[in-house]
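Left out: one protein chain. Kept in place: all the others.
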Amino acid sequence: MESVSNLFSTGTLSQILVGLSRTTILFIVSSGMSLILGVLRIPNVAHGSLYMIGAFAAWSVIQLLGGGLFAFLAAMIVAPLIVAAVGFVLERGFFSYLYEREHLMLLLLTFSFALILGDLVKIVWGPEYRSVTVPAFFQGSAEIFGLPLPWYNLFLLVVGPCIAAFLWLVINKTDLGKMARAAAVDGEMVGAVGINVGWIFAFTFVLGSFLAGLGGALIAPMVNISLGMDHSLIMETFLIVIIGGLGNMWGALLGSLIFGLTQSLGILVWPQFGIAFPYLAVVAVLVVRPRGLLSSTW
Amino acid sequence: MLKVESAVKLFGGFRAVDGANLHVGAGEIVAVIGPNGAGKTTLFHLLTGHLSPDSGRILFKGKEIGGLSPHVICRRGISRSFQVVSIFPRLSVFENVQIAVLSRERKTFRIFSPAAGMAKEEVDRILRSVGLFDRRDVESALLSHGDKKVLEIAVALSGNPELLILDEPTAGMAPEETERCIALIRKLSRDSGLTILFCEHDIALVFEIADRIMVMVRGATVVQGSCEEVRRNAEVQSAYLGEDGEC
Partner (left out) sequence: MRRWRAPFALFVVMAALVALPHVVPRFHAYVAAIVLLTALLATSLNLAIGYTGIYQFGHAVFYGVGAYGTALTLTRTGMPAPVAFLVGPLAAAVLSLAMGMICIRLSKLYFGMLQISLGSLVWAVVYRWYSFTGGDDGIHGVPVPDAISSPKASYYFTLAVTALCVFAMHRIVRSPFGKVIQGIRDNPVRAAAIGVDVKRHQLAVLVIAGFFGGVAGSLFVVVENSVFPDMMFWTFSLEVLIMCLLGGMYSFFGPFVGASAIVLLRVFASVHTQYWGLILGTILTLVIIFLPDGVLGVVTRRPRAKGEPDA
């Protein structure tokens, strides 16, 4: 098997590192999904659209500020904030009135938002591809164990753990985070002690949206920003959240690692259908642990 | 008929059922009583397969049934009602009972023959016997709470069980509904010799209809015996009067 011998070539390590940096983005997006799932119990199909808006918004901010490192970093902050604002409007404007409904209805509502947001993006940004160039600061490659790794991927590898730490702090050390966690376990209980569950939900949804936007902004320099980039991502996010355990943040991290690594190694072994490997991994995980790897809040 | 020997069920570190013993003879009416959270419902879930025991034995007609699936246990001859009304709300009263009968007759995989006339006589007879015949075509979600509870008993009966388990059959009923329900339980026991195991909060009612009583506190059996024995038992009195004075 020539394809398997690919696994032991020198390219494998750098492939793993590139895979890991992609994992960062998967993690950021799926942790947002997981938060919303855990607390609001909604599989947010519009999460992919929020991610796409993040990427387009980052492009616009960079265009507006004329490029360069400053514009890039500004975009990494402003774009997620724009997406968070969209999330705020969706949550306060629609979901907050409909939490009593069946989950199926809420899921379909998020799908209708995905459809609407998809077309709004088409109206605002047009159907053309957009691309963002990596600022000069991040251009070129670092040498890791004698292998070239683009600086930008290395940057992502640093950002990932920072976001994880940030989320850990928000969830475990702030009052809002603690309340959101309590609401995830038992929403009625939290309501019964007089905490306004509505605002916890809004906070969670906005934070989740922010993460989706951040993922979109961070991936902007690595891909063609295009309509439809939301569609493939959302299914990957679903799978990651399922293997990790619904609503579990660390599950999202573990799921992203499994997904990102099996995908990048899979492509090495079998370029055409490498994409199937993460799915096989998911099925294998679920046969052993049907409720996901880590404990689910459900 | 039913024998439970030191059954244990853990939820994490919490010992919900912790050494329960129970003996139910054929044709008896046996009640399980105990303070809230004593593990009565959990014990019933163990008997009907909704939970599986962590240790101990559950024998029905001499065979171990602990850990089997609910539908298998039902087919062995145990039917039950739940503490919170559990019926098929979008189906009519008739259909609620009908699918239980069809399930017993193993006809649920017939996919092309029309169900409308199937088992009609038997379903009507069951509905008459519980007094719901005049409401047979009503969507069951629209019934009153008491009628729903009775319908649930009718659904449980349709499986022709040898042992009927009722989890708080009169909970939430108005006084006259309770009367009706008790009369029904008595009738079932008298007319068809059905073995009945139930739990109930209303102690007076328990002493009125039960042949024997089992008392549970903190997951464990304190005593099981005739009404007189239980009434005289000092532990029971302290458990009830001491802990939440429910007696």
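Going in written order, the chains are labelled A and B, and every chain counts its residues from 1.
Quick note on the criterion: contacts are C-beta pairs under 8 Å (C-beta built on N, C-alpha and C of every residue); 3 or more make two chains touch, one makes a residue touch a chain.
If you're wondering where the values come from, they're calculated on a predicted model, not measured in any experiment.
In the complete assembly, the contact with the undisplayed chain comes from B:69, out of B:69, B:144, B:192 or B:226. Among B:43, B:99 or B:132, the one in contact with the hidden chain is B:99.
Interface residues of chain B with the unshown chain, by the touch rule above, are 48, 50, 69-71, 74-75, 79-80, 82, 86-92, 95-96, 98-100, 102-104, 107-116, 118, 137-139, 142, 155-156, 158-159. Even with one chain removed from view, chain A keeps its contact list with that chain: residues 41, 43, 45, 94, 97-98, 101-105, 107-109, 111-116, 118-120, 122-123, 231-232, 235-236, 238-239, 241-242, 246, 272-273, 275-276, 279, 282-283, 286-287, 290-291, 298.
The definition used in the following text is that only the chains that are shown with their structure count from here on.
A separation of 49 Å divides the Cα centre of chain A from that of chain B.
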